[in-house]
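All protein chains of the complex are present and in place, except for one that has been dropped.
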Amino acid sequence: VSYVAVVGPGAGARKSDCALARTVGRLLGEAGCTLVTGGLGGVMAAAAAGARSAGAHVVGLLPGSSGDEASADVTIAVPTGLGELRNALVVRAAEAVIAIGGSWGTLSEIALARRTDVPVVCLAGWTVQDDAGRPVPLETADLPEDAVRWVLAKLS
Amino acid sequence: VSYVAVVGPGAGARKSDCALARTVGRLLGEAGCTLVTGGLGGVMAAAAAGARSAGAHVVGLLPGSSGDEASADVTIAVPTGLGELRNALVVRAAEAVIAIGGSWGTLSEIALARRTDVPVVCLAGWTVQDDAGRPVPLETADLPEDAVRWVLAKLS
Amino acid sequence: VSYVAVVGPGAGARKSDCALARTVGRLLGEAGCTLVTGGLGGVMAAAAAGARSAGAHVVGLLPGSSGDEASADVTIAVPTGLGELRNALVVRAAEAVIAIGGSWGTLSEIALARRTDVPVVCLAGWTVQDDAGRPVPLETADLPEDAVRWVLAKLS
Partner (left out) sequence: VSYVAVVGPGAGARKSDCALARTVGRLLGEAGCTLVTGGLGGVMAAAAAGARSAGAHVVGLLPGSSGDEASADVTIAVPTGLGELRNALVVRAAEAVIAIGGSWGTLSEIALARRTDVPVVCLAGWTVQDDAGRPVPLETADLPEDAVRWVLAKLS
């Protein structure tokens, strides 16, 4: 079994990002992956719902100390009590990461994945430029199918 | 679903402790609990095997950065890379703890559980005395059935 | 005493970024701040040297388990053994952050600071755009003096 994280904004996520996340979650589940998320709402909850619809396991590494904050489709809730340090734990527990949408928390996870050589691909998210205005290379995908295909190729 | 941790010595655990752990794991699985362990060998692996035989999920919160070190019956491997800090994470992720056998790592988990008010019961393990030679109160059980019954009563 | 973190690339940092970091460290030290860093080379070591030249304390929150990896001017070495999770710890231990130069590790710290409402200002670093190509607001400074003045105003 492969563990793939889907990261993205929680409460306040755009509907379009949640729709992408739901499809990504479903495709990962259909491919036999276990989904790893931060366990909360928004993109995380949508990916969880998609994965669950395909019968996959969903691990929620929660920032707080209670499993009660996990979204409905989390099948394994792990309350870490680590606050935002759990972002790094999500990345560490995953063999690859799909980032959907833009937020500072999401960007921290993309950056940590790049820093630690965990393959990461971005859908509909923020981009980064260096101080000369050049884009910093970051794998992107236009469609959920492309993102999942890229990740599965990395894991095979 | 309730999350119950079984903690105890890894490699080097006594056969008798592993036998207890296997029974405890099975009983927890039959009661519908999800097992949380440190994911390695010895007591952890035996409890995982028992839980798995009853069809339960087994979460392995591993000290290292690779899921490959998880024992065979771990169904959800979470490589934390935290070393012995993961002992506190095992306790935090559980609603109750059953400790089987004696080792310093095991004692750290018992102590962290007591420190953070997570119910913990000990089978065949170390005992603690204060500096006046009086026993420091610690719930103990003689049989796997008793330990599991005590934990389930705490969770209900 | 105020605790201010300087974050930036380690080994492989640009000389120009290290020069900025040294000045920032010195100015923070002259202002009576304690410097918090990740304890390694490059920008971290340069900031440490600057702070030390002004007689300030330098805390190095190291990713590894040995204090021996601390740069020469770290006065308080804290080996955390947390790997890149210590990036979040650097941010958490600081009341404000000055980021100098661009790298994924540095960006993770900027993002974590923004995520957790720790004031952060960037010198000579990466910038971020949303998926419509608009800049994501991020405080920047052109000169070390400006960055330190901004931070001190936030802390007063």
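A, B and C are the chain letters, set down in written order, and residue numbers restart from 1 in every chain.
Simple rule for what comes next: a contact is a pair of C-beta atoms (placed from the backbone, for glycine too) under 8 Å apart; a residue touches a chain by one contact, two chains touch by 3 or more.
Predicted model, so just to flag it, every value in this text is computed and none were measured.
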Next on the checklist: So there's a chain missing from this view; which of the remaining chains does it actually touch?
Outcome noted: A, B, C
Checklist outcome for this item: Touch with the missing chain holds, among C:34, C:71, C:87 or C:106, for C:34
Item to check | Identified contact with the non-displayed chain, of B:31, B:54, B:107 or B:152 | outcome: B:107
Checklist outcome for this item: Across the whole complex, the chain not displayed is touched by chain B residues 83-85, 87-89, 92, 102-105, 107-108, 111-112, 114-116, 124-131, 136
Checklist entry - If the missing chain were put back, which residues of chain A would it touch? => result 65, 81-83, 85
Checklist entry - Which chain C residues touch the hidden chain? => result 3, 34, 57, 59, 61, 65, 67, 75-81, 89, 92-93, 95
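In the analysis below, only the chains that are shown with their structure count from here on.
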Item to check | Chain whose averaged C-alpha position falls nearest the assembly-wide average | outcome: A
Checklist entry - What rotation angle superposes the Cα atoms of chain A onto chain B, in degrees to the nearest 5? => result 180
Checklist entry - Over half shared or under half: which fits the residue numbers at the contact of copies chain B and chain C, same or different? => result same
Item to check | Whole-Å gap separating chain A and chain B, where each centre is the average of the chain's CA atoms | outcome: 30
Checklist entry - When the centre of a chain is set as the mean of its C-alpha atoms, what distance in Å lies between chain B and chain C? => result 40
Checklist entry - For chain C, what residues touch not just one other chain but two or more? => result 83, 85
